[in-house]
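Removed: one protein chain of the complex. Kept in place: all other protein chains.
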Amino acid sequence: MEWEVVIGLEIHAQLATKSKIFSGASTAYGAPANTQACVVDLGMPGVLPVLNHEAVQMAIKFGLATGSEVAPRSIFARKNYFYPDLPKGYQISQMELPIVGEGVLEIRLEDGTVKKIGITRAHLEEDAGKSLHGESPGMTGIDLNRAGTPLLEIVSEPDMRSAKEAIAYMKKIHSIVTYIDICDGNMQEGSFRCDANVSVRPKGQEEYGTRAEIKNLNSFRFVEKAINLEVERQIDVIEGGGAVVQETRLYDSDKHETRAMRSKEEANDYRYFPDPDLLPVEIDNETIEAVRANLPELPDAKLQRFISEYELSDYDADVLTSSRPMADYYEIVVKASGGEAKLSANWVMGDFSGTLNKESTDIKECPVSAEMLGGMIKRIADNTISGKIAKQVFEAMWQGEGDADAVIESKGLKQVTDSGAIEKLVDEIITNNPGQVEQYRSGKDKVFGFFVGQVMKASQGKANPAQVNQILKDKLKP
Amino acid sequence: MSLTQDDVKKIAHLARLSISEDDIPAYEKELSNILGLVEQMSAVDTSDVAPMAHPLDMVQRLRDDVVTETDHHEQYQDIAPNVENSLYLVPQVIE
Partner (left out) sequence: MHNKTLSELSAALQAGEFSSTELTQSYLDRISSLDPQINAFVTVTQQLALDTAAAADKRIAAGTAAPLTGIPLAQKDIFCTEGVKTTCGSKMLDNFISPYDATVIENFNAAGAVMLGKTNMDEFAMGSSNETSYYGPVKNPWDINKVPGGSSGGSAAAVAARLAPASTGTDTGGSIRQPASLCGITGLKPTYGRVSRYGMIAFASSLDQAGPMTRTAEDAAMMLNCMAGFDERDSTSAQRDVPDYTANLNDSLQGLTIGLPKEYFGEGLDAQVGSAVEAAIREYENLGAVVKEISLPNTHLAVPTYYVVAPAECSSNLSRFDGVRFGYRCDDPADLEDLYKRSRGEGFGAEVKRRIMIGAYALSAGYYDAYYIKAQQLRRLISDDFKRAFEEVDVIMGPTAPEPAFGLGEKSDDPITMYLSDIYTIAANLAGLPGMSVPAGFVNNMPVGLQIIGNYFDESRLLNVAHRYQQVTDWHARTPEQFK
């Protein structure tokens, strides 16, 4: 039987606020255990929540960036369950009236086609703390620093039909939240993670199959692997005559399997009800328009602009706009290069990205600034250096030897464009290699490369290749 | 509305309350009585009435995004039943 996979994602994006969603404690990552958990985060008796303005602004930004409705009135609700990393015994979340309503997102698949994925809603909620196992034998340690960190939970429609589509959607959301600066997108630190609802159904069947929810996937690779594993598992279960059970599962990357979570065995009855400590959040049009006015250019718009303004291919534009730091970097490079859009694209996507990858460096911390790279490209364009020499210059810049002009100067890499000097070199080579001259003149065109190589070598790579070609051709004419 | 002993056990579990077997009949009776009292509500037609969650018709005030808290974990953990290396300890959680 042919199976169709149905996937919906619940993405949790940690909002990049300074303080927590309901308290004045810091949200900075990596502090010693429990040093950033104040009385409100600890759920001490008598404490009360007060909502962070910035978290609301960020949710509005997301709503506008995805063309979703921003709710004029939204309500916080309590989700009641007992868990040691949940200090109050309930999580403050939103249920019936979320701050962001329906929207649609377009994703680009590998074959270039575009698919629409529905966003069901996005709501604000507080994160839980962390449980640390194995600190003390038989015990679990609880660190509540993360408790109360603002999250935007973005829920999709079950519109994805493969792990690849799920990844494309997740990457798209990742790019949007980082573009609009509401989330640092750091997946290792858990700032961006997702739960995947996965089911299968016979192709052509309208009704959805029973779904399993895979919790806490914190890398694109894991999402893909976990979904594919889960799909395989579900198909095996059904084809083996069994039935998929609705349950929560955990992906184990070491064992390469998904397994049912014991702590979630029983069906939860969360007893949602409006949080009486918080009042309805009202957002007027004025606020929405003020946020809209300050919204940065979004990935899709930027892609279109890159295609038209820089005359880039769809592919290049897509790669360069995949992240905002990359796109920003590229634009500065183009400007500094004096408008060399194509050459800049090649360098940014080629040597630059390659080196970033190789050195595992973040674009914001890399030693070659966009101005420096642009300055170097300008020197390629104005024939000060050749493309080949540029690689040498780039490497030197990366090593901190200064900007392109300084490197060219100190290493004497300036291209020789004085035709007199090149003619002199060519004459010498021709004089010293009469045999090869003979071969060439008798029709062995391939020998031409030999002459180019010799001249370049003699010039230590600095002779302008185009000029060398021309002069050689002229002088070798029979 | 009357509860069974089984209902009482389920609710006690939901609320994470240990209740001795001996006390269950008493809870069954008392809780059923309270629900009986509450039952009077159903006599009223409220189909057109908007639920009222708050006594005052106010909207949520927002705080500035400023860090105002400092580290007091030692003071806060002084009153905790079981702490080690600044972590609150509970019997092992199996996920």
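Just a few scattered comments:
First chain written, first letter: the chains are A and B, and each begins at residue 1.
To be clear about the criterion, a contact is a pair of C-beta atoms (placed from the backbone, for glycine too) under 8 Å apart; a residue touches a chain by one contact, two chains touch by 3 or more.
Every value quoted in this text rests on a predicted model; they were computed, and no experiment measured them.
Across A:E106, A:D181, A:E232 or A:D277, the single residue that touches the chain missing here is A:D277.
For the chain missing from the display, the contacting residue among A:A28, A:M44 or A:V245 is A:M44, taking the whole complex into account.
Interface with the hidden chain, as seen from subunit B, comprises residues 3, 7-8, 11-19, 27, 30-31, 33-35, 37-42, 44, 46, 49-56, 58, 60-61, 63, 72, 75-76, 78-82, 88, 90-93. Take subunit A: the residues that touch the chain left off the picture are 39, 42-51, 78, 80, 82, 84, 87-90, 140, 142, 269, 271-273, 276-279.
One rule holds in what follows: only the chains that are shown with their structure count from here on.
Taken in their complex, subunit A has these residues touching subunit B: 17-19, 23-26, 32-39, 42, 44, 50-56, 75-76, 82-84, 131-133, 135-136, 138-144, 250, 261-263, 269, 271, 274, 276, 278-282. Only residues 14, 16, 53-54, 58-69, 71-73, 76-77, 82, 84-95 of subunit B touch subunit A when the two sit together in their complex.
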